[in-house]
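This is the structure, below, for whatever I ask next.
All protein chains but one are shown in place.
What follows is subunit A.
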Amino acid sequence: MSQKTKIIEREEVVIRFSGDSGDGMQLTGTQFSDTSALFGNDVATFPDYPAEIRAPQGTVGGVSGFQLHFGHQEINTPGDFADVLVAMNPAALQANLKWVKPSGTIIVNEDSFTDKNLEKAGYDSDPLMDDKLADYNLIKAKVTTLTRECLKDSELDQKSVLRSKNMFTLGMVYWMFDRPFEHTEEFIEKKFKKYPAVVDANKKVLRAGYNFAKTIEALAYNFSVAPAKIRKGTYRNITGNKATAWGLMAAAERANLELFCGSYPITPATEILQELAARKDLGVKTFQAEDEIAGICTAIGASFAGDFAVTTTSGPGLALKTEAAGLAVMTELPLVIVNVQRGGPSTGLPTKTEQSDLLQAIHGRSGECPMPVIAASTPSDCFHYAFEAGRIALEHMTPVILLTDGFIANGAEPWRIPKMSELPEIIAPIAKEGDDFLPYAREEKRLSRKWAIPGTKGLEHRIGGLEKMDGDGTVSYVPENHQVMSDIRKRRVALVAENIPEIKVKGNEEADVLVVGWGGTYGHLITAVRELQKEEKSISLAHFNYIFPLPKNTAEVFSRYKKIIVCEINDGQFAEYLRSSFQDIKFEQHNKLMGLPFTVVELKERFNQLLEEK
C-alpha cells in the first residue's frame, strides 16, 4: 500500500475509539474490526454505549466508546487496556484515559479542545497543554479542520461534511496498523448508495486521514499484526444478541416448529426481539407485548398451541415474569426465557454488565419451582446455548432460562458459521391423533408428559396452574399427590443432567488452583489462566454453561484441586449455590460490582496471590 518507515510485529493490539454519541465511533470501531477480521486476525469487540441517550453534547455522560482487540493469537476478550485511544473530544479523553496502557498512543481531535468543551468535560486546564499526557504518545490532529479542508469543494452542507470526520480518524488508524481500505469503501458505497456525494466525501476523508498519518509519521513505526491461525471455514462477525436470536431460530428449524417470541423491550435484551422481528421471511412471529408479563404469557399461550415459544428480557423483566414462569413449570410446557443480565437491583445500570440474576434464575419463583438454567459465555456461543436452551425445553417439556449478559450481548467476535445439518434434530414429544393420552402421563426416560396440541382430534384436555393429579391431570388437592408431583418436578430437572455434556477443564486435570466461572466471564478467565499456565503456574479453569442442573461430573472435578476460586461479576451467587450443592468443598471467591467485566490483570493478581498462599 505504501512504503513504511519501520514495521513492528505485534501479537495483539487493543484500540478504543471514543467520542460524543454523534461522532460515529460505533461505526468506526465496527469498520476497523470487520476489516481486521477479513484480514485474518482474531477479533473481540465491545461497544460502550453512553448511559444516557440524550446526554448533553460534549459531556462525559454522552461519551460513546468502542473497544476492539485483534491479534495473531486466539483473542478471548476485548482487552483490558488500550494501546491506542482515539478521543474525539475532551469528554472522551476524560472518560477513557484510565483505560490507556502506560506509554500508549492517544489520538485527539485538537479542534474540539475548546474552553467550552474542556469545561463541559470537567477539565480545569487543557490536558493537551500541560504535562498530564507526557507519558503517552500524544498525536494531536486538527480532525475537524482537516476534514473541512479536504471537502472544501464538496457540494455537501457543513453538517454532512463534519459527519464524515470519523472517517479521518479511521484512516489514520488504518495507516498505523497497515489495514486495507477495500472493505470500508465497499461499506460506504453500499450504505450511502442513494447519495453519491456522501460516498465520495467519506472515501476522500478516509484517504486524507490515512495520508495525514503517513505524512506526520503518526508513529515512528507502524504495527503489523499477522493473521491468526484459524480453523478453516466461512466466518462472520456476530454479536451475542444476534447470535441468541439466531440460535433460537435454529432450534425452531431443527424442531420443525414455528418460532413465537413474546417480549417487551428492555436494555440490553432488546436487540434479540428486534432481530427476530426482522425475520418474518423465516416465519418468525414476534409479539411486542404491553409488558413483560404479557410477553411471557403470550409465549406460554403459543407454547400451549404448539409453537416453539420464547420470551426475552433483562433482570427487572425477569422479576415480572416469575409468576407466569411458575405456570409454565406447573403445566410442563416448553419455553425459553432469555435473560440478558445488567447491573441491578431495580433500574440499576441498564447499559452495564453484571451476573447478579443467577439466584433469581435458579430460585426466584413462588413455591418449589425448579427449571433448568443455562448460560452462554461468549458473543458467538450465544448461538449454541440458545439452541441448547431450545433443545432442552422441547425435549424435556420444560421452561428453561438462558442467561447472557450485557457484555457478551453487545460484544462481537468472528464466528465460524455452522451448517444447519451439523446441528442435532430436536424431537419434542408431540402427541398424535389416536394416541393414548392423559395430560400428566409420562415417558420413562425424561419423565416428560406429552404435548397434545389444540387442533388435534380426540386429545381435548385441560391444564392449568392448580396442582394436578399425577397421570390423569384432574385438579387435585390430595396431600400425597402434591408430594409426588413436587418430587417429579424436581426429578425432571435433575434428569436434564443426563442430556448435557460433562464439564471439561481447561488445563491440567489436577492443579493447585481451579478457577471456576460461569457465563460471560469466560474470555477474561481463560486469558488470565492461559497466561499463568504459560508461566508454568499450576492452575486450571472450569467454566460452567450448564448451571442447573450442574454437569454430572462436577463434584468429581472439584475433588481434584487443592484450592477452588469462584469468580463472578456479582457478590458470590454461584459460589453460594456451589456451597449449598457441595457442602464439603471450600470455595474462595473473587467478585466485582462495578458494571464492568473483569480485567485480566486483576484476575492474574488475585490468582497469583492464591497460588502463593500456603
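The rule we apply is simple: a residue touches a chain if its C-beta (ideal position, glycine included) is under 8 Å from a C-beta of that chain, and two chains touch if they have at least 3 such contacts; residues count from 1.
Assume contacts and distances are computed from a predicted model.
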Absent chain [UniProt protein name; select from "2-oxoacid:ferredoxin oxidoreductase subunit beta", "Phosphate ABC transporter ATP-binding protein", "Acyl-CoA dehydrogenase family protein" or "Heme chaperone HemW"]: "2-oxoacid:ferredoxin oxidoreductase subunit beta"
Option touching the unshown chain, where A:Asn109, A:Thr169 or A:Thr298 are the choices: A:Thr298
Touch with the omitted chain, as defined above, among A:Ile7, A:Ile216, A:Ile417 or A:Val478: A:Ile417
Listed residues A:Glu11, A:Glu217 or A:Glu323, member touching the removed chain: A:Glu323
Selected residue (touches chain absent from view) among A:Glu271, A:Asp307 or A:Glu395: A:Asp307
Contact footprint on subunit A, counting only the chain that is left out: 34, 37-38, 40, 230-237, 246, 249-250, 253, 258, 260, 262, 279-283, 285, 287, 289-291, 293-294, 297-307, 309, 323-324, 326-327, 331, 416-420, 453-466, 474-475
